[in-house]
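This is the structure, below, for whatever I ask next.
Apart from one protein chain that is not included, each protein chain of the complex appears where it belongs.
Should a chain be cited, it is by its letter among A and B, assigned in written order, with residues numbered from 1 in that chain.
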Amino acid sequence: MMLDQDRFFPADPTTRSIARRLYKEIAELPLVCPHGHTNPAWFATNEKFTDPAELLVTPDHYILRMLVSLGIDHAMLGVATKDGAPTNIDGRQIWRLVAENFYLFRSTPVRHWMDHTLETLFGIDAPLTASNADKSYDTIAEALQTDAFRPRALYDRFNIEVIATTDSCLDDLQHHATVKDSAWKGRVIPTYRPDCVTDPDSPGFLQSLAALGDLTGEDTFTWQGLLGAHRKRRKLFIEFGATATDHGHPTALTCDLSPSECKALFADICTGRATSEQKEQFRGQMLTEMARMSLEDGLVMQLHVGSVRNHSTEIFKRFGPDMGFDIPSRVNFVHALRPLLNAHGHDPRLSLIVFTLDESVYGRELAPLAAAYPCLRLGPAWWFFDSPDGMRRYREITTETAGYYNTAGFNDDTRALPSIPARHDLARRIDCAFLARQVAEARLGEDEAAEVIVELSYHLAKRAYRLGENP
Amino acid sequence: MMLDQDRFFPADPTTRSIARRLYKEIAELPLVCPHGHTNPAWFATNEKFTDPAELLVTPDHYILRMLVSLGIDHAMLGVATKDGAPTNIDGRQIWRLVAENFYLFRSTPVRHWMDHTLETLFGIDAPLTASNADKSYDTIAEALQTDAFRPRALYDRFNIEVIATTDSCLDDLQHHATVKDSAWKGRVIPTYRPDCVTDPDSPGFLQSLAALGDLTGEDTFTWQGLLGAHRKRRKLFIEFGATATDHGHPTALTCDLSPSECKALFADICTGRATSEQKEQFRGQMLTEMARMSLEDGLVMQLHVGSVRNHSTEIFKRFGPDMGFDIPSRVNFVHALRPLLNAHGHDPRLSLIVFTLDESVYGRELAPLAAAYPCLRLGPAWWFFDSPDGMRRYREITTETAGYYNTAGFNDDTRALPSIPARHDLARRIDCAFLARQVAEARLGEDEAAEVIVELSYHLAKRAYRLGENP
Partner (left out) sequence: MMLDQDRFFPADPTTRSIARRLYKEIAELPLVCPHGHTNPAWFATNEKFTDPAELLVTPDHYILRMLVSLGIDHAMLGVATKDGAPTNIDGRQIWRLVAENFYLFRSTPVRHWMDHTLETLFGIDAPLTASNADKSYDTIAEALQTDAFRPRALYDRFNIEVIATTDSCLDDLQHHATVKDSAWKGRVIPTYRPDCVTDPDSPGFLQSLAALGDLTGEDTFTWQGLLGAHRKRRKLFIEFGATATDHGHPTALTCDLSPSECKALFADICTGRATSEQKEQFRGQMLTEMARMSLEDGLVMQLHVGSVRNHSTEIFKRFGPDMGFDIPSRVNFVHALRPLLNAHGHDPRLSLIVFTLDESVYGRELAPLAAAYPCLRLGPAWWFFDSPDGMRRYREITTETAGYYNTAGFNDDTRALPSIPARHDLARRIDCAFLARQVAEARLGEDEAAEVIVELSYHLAKRAYRLGENP
């Protein structure tokens, strides 16, 4: 057994025993996965995964960046180069490289997720090292050949109740259609992600606008046509089960311009020669437009901000985006969200879930805002911070101002399907540990903590994302 | 018993027993309340409080904002609308609404304060719920009819040694006069708050300036007249026992302009058409002028910054200020305070107590500044942060740089008279817990910790606010 039954619980015996009891309340609850990046094709085709490295290493930017930071090249880890320069495609060799260097991940979440995945999925009972690399590679490769490791089987085995993918607003949703039409009972729903047409800095922005027009029959180079096209696409996503939109912006700026200002701004945007300031304004205006559409169609908004994408030009040129070189930066929500909040912040139809990579705003900005505006909910600790201490700090800093009920539960935010149970389990344990301390210090009754842990593990996510009913 | 005798103490048995011993040293010490917002009329007229909701719910913006954030309207909670639209005035109904939703406050300070108030003042021994709402309402309403719950009786029962109110510099201090002239021995003193005439953005600024002139016989539309008027008003406040001024500014900017620049700036301010920059400069200059007057008359300065007031325009329009929609924002002290500190930072006559809502400045700015300049003291964790974890973080982050003796002790900062003992008790317990960890980890001797806890609970506040003698 590599996994201690009390892992992540405080060492103090009294507190630990409370944490254990709380954990028992929720250990068997289904997983609600309202935000993530799994590939819907997996669930549509239900094909077997093949190579352990391809499944567990190459697509994981957490693993890539750590190894790169200690001097191992992306190409050695199987990442395809953009210019076709040779890359390591030997899965076993990649696996060995990771195993030899796996000590680098000590005390990081990758280590915790991997241990959990190896033991619970593949019965491997020791942390990855150079000496056990070949054996674990074989064990995993063999397992992947069985039906029990097909995507739908994993979904069922993981006790997932619902999983949302993240999909371009231009996506044809064919995989979601396949799943929907199948006899399989899994609930795989899309999320409406329109960044390619709301952010003028996204690559191919004007082509994306044109494509949006083609898909909807709207003239998306006019302001009204653009809004109409979004309405149609959102409707389609809702038909396939979507309950949310997702917006990844450099800043949290929102705007609330008059219709004529919007038209004039969009005309400049369409020229492809807008200023940085105009682009920022357009992104901000589109957030408010998305909020307005949410009043009509009920989609929950998610806003993720503060990542400086592709910080290393060299890595971006050689390998493209999502290679571990997105770096957080300082953000401001107080002034930035005000236009949207002043327009619709008290409308009970709006639900806006906000995520940050700048922990200094938890206590100063996000908790106070969420503890005032009815529309706002705090998204969970995210990306660099969905780690034991990161999630603990999130609770310690936000709870005393915003309580538990202004938070949106956990989401795993991952493209790594096998790690989903590990991530939920870790989050649940950290919440148990947090609540156990509350109980041990007589800040909350244990009966109340038992109610709260069920909320944090299950109900809050369902409510925040309006997932109550399978449509 | 709802209140555990070890509440807020660490669970580790060794540490907990140290905390208990430290707490015994200070549990009976009088309460020093050098900064707060109780109504002096209470102590002057000594009339009974009437309705439980009116006393414990409606004026409390902590309670309002949390309930509003989960979808309950201010009007349902008894808050009067500005346009006279109907509002809930049935105290029992309001109390029930709070009780039904009281689980929302789990692990927030409101919960801790309310539990303490209910048990110690009214003998109620379970947290508020829908099912006990009517009973607790009756219990409280009945108690309020007795003399033991009149304001002066509460003051005496709470073992308050001194309580400062916060008063506009235009206030006639009649209630303070009444208290002073009475046979009652309570010490209720005013605090000089001149924001209405130092902040050109405060509503009715020019009228306030005129009123200041009427009260003092000075021409307050001239620079010298303005300063002279402040001097006279400060003198009056001192006669009524004031030992401090209080300044609530959007930023910590201070300025140190020449007299001719001041005159020119003030002339522009008086036109009512000054720029934002000029207004900011005027606020900054007035802080330095107040510091200079403090050198003469000995009033301790308090500076509270970083709140974006009335963030929701809708709430402000319907209900006015102080409705839970003041949101912190990022602040900077290092450059902002420099002009004032360079002018008077080493003058032993000056005492400047600084408060922040941006925790990221504790370690980076305020502790280093307070650990260098003789005039500076750190105010306690404030507003959103006078909570168990908020106060713990304050000690953990500031102590190693600034020590204990550059801090200003606790103040309750509240308008909620019944909660005052709860707030002091919570702060004292968190300090006991912090010190107990210091002792348990051999970072401080227990005899020393016993000295320190008395300082933190009692002497530091008296010294920082120059309350040593009852004039």
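Quick notes on this structure:
The working rule: a contact is a pair of C-beta atoms (placed from the backbone, for glycine too) under 8 Å apart; a residue touches a chain by one contact, two chains touch by 3 or more.
Since the model is a prediction, treat every value here as computed from it, not as a measurement.
Only one of B:Ser107, B:Ser168, B:Thr399 or B:Thr414 touches the absent chain when the whole complex is considered: B:Thr399. For the options A:Lys24, A:Lys82, A:Arg330 or A:Arg349, the residue in contact with the chain missing from this view is A:Arg330.
Of the listed residues B:Thr15, B:Thr166, B:Ser312 or B:Thr356, the one in contact with the hidden chain in the full complex is B:Thr15. Set against the missing chain, the residues A:Thr50, A:Ser69, A:Ser131 or A:Gln145 yield one that touches it, A:Ser69. Within the complete assembly, residues 3-4, 6-12, 65-66, 68-71, 103-109, 112, 127, 308, 311-315, 324-325, 327-330, 357-360, 384-385, 387-390, 393 of subunit A touch the chain that is not shown.
Seen across the whole complex, the unshown chain contacts subunit B at 10, 12, 14-15, 332, 334-335, 338, 341-342, 345-346, 348, 360, 363-365, 367-374, 376, 396-397, 399-406, 437-438, 440-445, 448, 451-452.
The working rule: only the chains that are shown with their structure count from here on.
Separating the CA-averaged centres of subunit A and subunit B is a span of 40 Å.
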